[in-house]
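Attaching a single structure in structure tokens format; questions to follow.
One protein chain is absent from this view; the other protein chains keep their places.
For chain A:
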Amino acid sequence: MKVLVVVLALVAVAMASEDCDSLTRLKVKAQWRRAYSHGHNREDFAQAIWRAIFAQVPDARNLFKRVHGDDTTSPQFEAHALRVLAGFDIAISVLDQPEALKAELDHLEHQHDNRHIPDNYFDAFKTALLHVLPAQLGRCWDKEAWSECFDLIAHGVKGH
């Protein structure tokens, strides 16, 4: 019996490290709660992510002319940065509700089609998030879990 439990535990661990499974989703949800924070702190978190994105792909600013992408500290861009994180927050929050997640990802995909966003911009977003998150959390964070679940969300938004 004990052996079976150990084997099952090992299987669970192995599965957890394979894809964005249900346990991994719960982990990501909990860590996001802590990082997303509130108030001024949330604005700064969003600001840091966008600075890291534009530092990697400066050309991406062109997509954000309408929201003053040339100055990430402008109120217009601050508002936009928070809007983006709010959408991301919804997707993370419903990671454990497949139908709701599907609906949100379809909605986000619809918002992004016709904008011709190259895949490498999504990669830059991921890289930015995967560096700002551990800086914000400080400890107790799982890079692999985040990588897998981000890919799932990005895949849904890209639609391919």
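Keep in mind that, in the parts below, contacts are C-beta pairs under 8 Å (C-beta built on N, C-alpha and C of every residue); 3 or more make two chains touch, one makes a residue touch a chain; residues count from 1.
Definition applied: contacts and distances are computed from a predicted model.
From the set "2-oxoisovalerate dehydrogenase subunit alpha", "tRNA methyltransferase 10 homolog C", "Hemoglobin linker chain" or "Light-independent protochlorophyllide reductase subunit B", the protein name that UniProt assigns to the chain left out of the figure is "Hemoglobin linker chain". Only one of A:48, A:108 or A:157 touches the chain withheld from this view, namely A:48.
Although one chain is not displayed, its contacts with chain A can still be listed: residues 40-41, 44-45, 47-48, 51-53, 55-56, 127-128, 131-132, 134-136, 138-140.
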